[in-house]
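Dropping the structure in here first, questions after.
Complex shown without one protein chain; remaining protein chains in place.
Take a look at subunit A:
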Amino acid sequence: MSLLSVRDLTVKFAMRSQTVTALHQISFDLARGERLGIVGESGAGKSITGFALMKLLSAPGYIDSGTIQFDGTDITQAPEAQMRQIRGNRIAMVFQDPMVTLNPVLTIGQQMVETLRAHRKLSRRDAQEIALTKLREVQIAAPELRLKQYPHELSGGMRQRIIIAMALLLDPDLIIADEPTTALDVTIQADIMELLLKLCQANKVGLILITHDLGVVSQLTERTLVMYAGRIVEAGKTREIINDPQHPYTQGLINALPQQTLPGQMLKQIPGAMPVLTDIPPGCPFSPRCAFALAECRRLLPQIMQQGSSEVACHEVNRLHSDLLLEEGR
């Protein structure tokens, strides 16, 4: 059985005048120890997915329908007291900006010990010992010294290492990392990603990596979800998605990578911008920006279907595949 099984998860935001849907019937599974990437532009609903899994959507957002089975518990139905046991303990989260995720007035040691003692009956000394072990695991220099330091005394890379150590403190089953390296310098990004990968493999921890960086996803994850305007548009093995993207949006994302452009040339960006949630076009939400859009794309919402090794939600891909099948049949 999979560790996490999300079915038809719909998240809405009750605004003053209307209710907008931020996630449309998202479904995916995650096996124990599996690493999943969620990619998409800003506003695609990646972070909201992460928060919904923790049941920490802040008002006016709420889970409208669907289920989130985590190790046999339906998170959408779990009472707050049970959720507090799951958060931190079973599912940990790593945020984007390490400069602001640590509490500025508490030392690293205080924060780590507090986290441990909130979930487990431990003496202060034992908790400190575990904290130290975890700090060694994230390969931070002089871990004993770090326990006594305040966040402002540390660099961004060090802080992100500490945040990862804190996420690992209680040996969770799943870590949700929401753009964990966006705020860091490129050279440190690679270090942190490598560390995250190594730790997840060593501890058999599942990872949901939320990012807009396809390069990072390709290095770290086994499967990928591509999201657009609150929907999954393509899902499958990371290697397949990177090497053979089906959905025009995924293709656009890959073509937009700077590596795809020769020096001196313009970057190949996807024209236009993600529609705002209050104004989603009819039919396929990507159709106004899509080079292959057909008449039916502007009328009819494509359903996600198995196409080859991936699942894709696109009329054009469906058409190409059925043509291919017809040819083979002939």
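The rule is short, and it goes like this: contacts are C-beta pairs under 8 Å (C-beta built on N, C-alpha and C of every residue); 3 or more make two chains touch, one makes a residue touch a chain; residues count from 1.
Throughout what follows, contacts and distances are computed from a predicted model.
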> Quick one: the chain not pictured, UniProt calls it what, "Chemotaxis protein CheX", "histidine kinase", "D,D-dipeptide transport system permease protein DdpC" or "AzlD domain-containing protein"?
Replying inline: "D,D-dipeptide transport system permease protein DdpC"
> Given the contact definition stated above, which residue among A:M93, A:I108 or A:I270 touches the chain not shown here?
Replying inline: A:M93
>> From the list A:T115, A:T181 or A:Q246, pick the residue that touches the absent chain.
In response: A:T115
> Of the residues listed, A:T19, A:S42, A:Q77 or A:N103, which one is in contact with the missing chain?
Replying inline: A:N103
> Given the full complex, what residues of subunit A touch the hidden partner chain?
Replying inline: 54, 56, 59, 83-89, 92-93, 95-97, 100-106, 114-115, 118-119, 142, 144, 163, 166
